[in-house]
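All protein chains but one are shown in place.
Which chain is which? They are A, B and C, in the order written, and residues in each are numbered from 1.
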């Protein structure tokens, strides 16, 4: 079988580089172009030396890609740039997997409030499918534009969706923690080693853009509007994300019920694993893999429980889920290119 | 003025070493003995090379200390060992500052449940003062045995006590994070660099021993029993602790009210700082200092707020607060030996 | 084709776990047993949680393995234990890839001096092949026991062997640096996070056991005995190794000559890459891969040059080279199971 011609839009960001890594190990895809307009003309190894010696194409402007000869594009651009570029390149037969935030919120007004700019491609938005892989397979299969969820929403939603009927959805407290790669590759002193190593801090308290995305998905699932508490933190590590979710149990519900609901929901999933009782998931144990692990614990307060999920923010939280979504679109084995064992230590 | 003869019991642990560091910069104290029974006879630099070239005494067994000639002891021993040793050495005129858990819980039965051993020194327990410095000055001044609070309780209590009347005390969710030094110096693969670097995880979910201590203090303050949610995490950093506390506001109370209450309570404190609106405290910004910083934020959920506190777990969370307590006992300026500027980066 | 039944001896160490990771991605091998006598009976995930959810066999004692039904064994045991165990299990048809130091030094007396114990299996030693893959293919193909080189020797030898005739072999200065995983998984406070993070130090100065191994190989290549200067350092990182080698150039030789010699030697190699002029190799750019990268630079002193090599100590420096050696023994494509793209960031 011929491999599908695959383009990475925005290959100079971390999610772009992770998409490249995963696609290089995917039997049905080949990288036909890597774009990065600021770096067009450079070898990819100039931007990402770990990619040297692999025969990868040089970086080009997206305008110089042969889009008619392209089968698949992973858009790894910042929001705004993403929808603008996708609007230019989308055409029949091209599958677009978007890793930006541009098509995650169905409500264009909410998008405008959240991202500080009007949405400019309402038709594309209408057709986009929110690609939380384990929950949207039927829609993803039909999609030509898949909006991959944010990393925090991925971590939070897979933990909450199976138990939503068992808890007080108006009292969900999500305390989330991310590695520094989640901030992207930025010329900003705030992400220098001395400013992020050997310490930790919350950020975007009450205001982080992934809050509305989590709300929107949970509200849709519930059929009514809820607002979660959500506090993200930046931790001194390259990769990894934890969501520690404190929930209030409905009357008569026990933590064991939450666990049972999660197991029932995920028992046939390739990437989602419910940890045995007492086992706490660590981010380092899913590093560089597409795994998602959940632990469920009794809280000290007997009316509450603690759900802890971990992912690699760049893999299941971004480029890995993107590849998984493409596998779904193409009706391939969902694990194609994604069966990497976690890298530890 | 002659300096007080000061002994560190258990100088081979991290809190012991931090006590040594602080006392070396304290004008009214001199280190007359450092004990570490397993290492007796060795130079202190053998155990802690950063302490070389300082003229410190060699390590001895606690039995070999001249206790009658001692004015102050900082007990930096594990629980159990601490009360046993303090029972042997305590005598009139000796001020004992205990950094272990042995005298933190006034209820001996709760202690037994929590620490898995019966309390053996009820008389000492009865006389011990819980040394949350900013809240117990009057009692500390009279004390001959001060029980220094745990690191997580310190981080949590200073943030919660000023606002307890403004929030639903039955719905306090504390998500806490600590650097690895909090685990102590242990021959345990679990704390090796490859097992703790570049990743994060929760631990002791629902069961950590500092939970009952937090409950006890808040319940006393409230006059009724409450149970907090409390989930600690281990982060890849040497020092530092965050408590991210999600609280439900009482009717008509706003986050600004919480801030005002904190400012009112702490405006004259040397070590406790309420951050200006919008400023998120980082652990690295209090590193190696005795500072405590609090930020207060509106939650996404308008009925809730987020209180974030940071300390250095070894300083304000342990040995720094211990020195502060001694300063209170002795009626000295509370900042003696504790005015270090944070070390950044 | 049926997969070869593969056993990991000593699967509870870091090199054992890395071997498991690599073999799980190798199309011609299947893991039939994992041994760890101290942990026999436990799930492998109990020891290495990142390996959970993969259907791996539980840990067993090596005595309980069906050795007659085994095709390949990777011995990831400490020295001493390795030769003792291999002596018990070796039999016709079993390929033994040893990652320990036991068969690296052909001179049993030198082994005894270096490792502080007599060599007990001289016959095995006589038959063992030193498996520096790129230099010993002919011998490895015939071998039933391959002694994989140490990590420092691998890093050093591949950089030096092509240029040995161009430099003063009596004045080779190797300054080497390793990540903490190189120390193995040990219950030792010296490798705790707080003792190894945020700082660096040399160790084994003048005495490290890999010195004689480097000497032995270079001396064999030269046909006369030489002694290299070799100073290893421990760096705060999980994986990665650099050898910074300062050499004195022979008369009329230039750094460009060294580069040309390296390129000539390695142009057809899959894993060894000579960086373009001016490009400095980073350990993070080969992380979790079997790559070896070399940079060659003019020194400030015009009579000298600097050769810098990087590897992942657990992969090309240990388990990756071990798999490469098995591929050679079996006459397979040398990159089988080893074509992973480096994981960055």
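Things to note:
Everything that follows uses one rule, which is that a residue touches a chain if its C-beta (ideal position, glycine included) is under 8 Å from a C-beta of that chain, and two chains touch if they have at least 3 such contacts.
Please read all numbers here as calculations on a predicted model, not as lab measurements.
Of the candidate positions C:242, C:272 or C:338, contact with the hidden chain is made by C:242. The chain that is not drawn here is touched, among residues B:33, B:288, B:308 or B:328, by B:288. Among B:83, B:198 or B:215, only B:198 touches the chain that is left out of the view.
Here the missing chain is touched by one residue of C:3, C:42 or C:233, and it is C:233. As for the chain not pictured, it touches chain B at residues 14, 17, 20-21, 24-25, 48-54, 181, 197-198, 238-239, 273, 275, 279, 282, 284-288, 291, 293, 339-345. Contacts to the hidden chain, counted on chain A, fall at residues 14, 180-181, 185-189, 191-198, 236-238. Contact between chain C and the absent chain runs through residues 170-171, 173, 175, 177, 194-195, 197-203, 205-207, 211, 215, 227-231, 233, 235-240, 242, 244, 246, 248, 280-285, 287, 295, 297-302, 304, 306, 308, 310, 344-345.
FYI, only the chains that are shown with their structure count from here on.
Of all chains, the one whose CA centroid is most distant from that of chain C is B. Two copies of one sequence, chain A and chain C, touch each other mainly through matching residues, since over half of the numbers at the interface are common to both.
Chain B and chain C have Cα centroids separated by 45 Å. For the pair chain A and chain C, the distance between C-alpha centroids works out to 36 Å. The set of chain A residues touching two or more other chains comprises 197-198, 238-239, 282, 284-285, 287, 344-345.
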